[in-house]
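Just passing along the structure, written as structure tokens.
Note that one protein chain of the assembly has been removed; the remaining protein chains are unaltered in position.
== chain A ==
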Amino acid sequence: MNSFNKQAALTPPKNASELLDIYFLDIRSALLESAAALDRIERAAGGKDILDDPRIQDLKRACNIIMDGKNNRSEQILLLLSHPLE
């Protein structure tokens, strides 16, 4: 183990409201791109059947994490999309 104590988290200088102002349009854009991509896939030939693809199911579970997760949503999604540890 190294001789340095792990530094505490770096406190974001801006408050939550200021960060929402900065990132709202980015989040809106990412959600719209995701929704449009799923629409694109669904309206193509074979689109109804592809919704059962395990990758789509994983993405739906990831959406649930975004809605219900607390604090570490990105880590939870990465764990969902990882091969399990044996």
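Couple of notes before you dig in:
Going forward, contacts are C-beta pairs under 8 Å (C-beta built on N, C-alpha and C of every residue); 3 or more make two chains touch, one makes a residue touch a chain; residues count from 1.
Note that contacts and distances are computed from a predicted model.
One subunit of the complex is not drawn; among "Twin-arginine translocation pathway signal protein", "TatD-related deoxyribonuclease", "Monosaccharide ABC transporter membrane protein (CUT2 family)" or "N-methylglutamate synthase subunit C", its UniProt record names it "TatD-related deoxyribonuclease".
Residue in contact with the omitted chain (choice from A:A9, A:L25, A:A45 or A:M67): A:A9.
Across A:R43, A:K70 or A:H83, the residue that sits in touch with the chain not pictured is A:H83. For chain A, the residues touching the chain absent from view are 1-2, 4, 6-14, 19, 22-23, 26, 72, 74-75, 78-79, 81-86.
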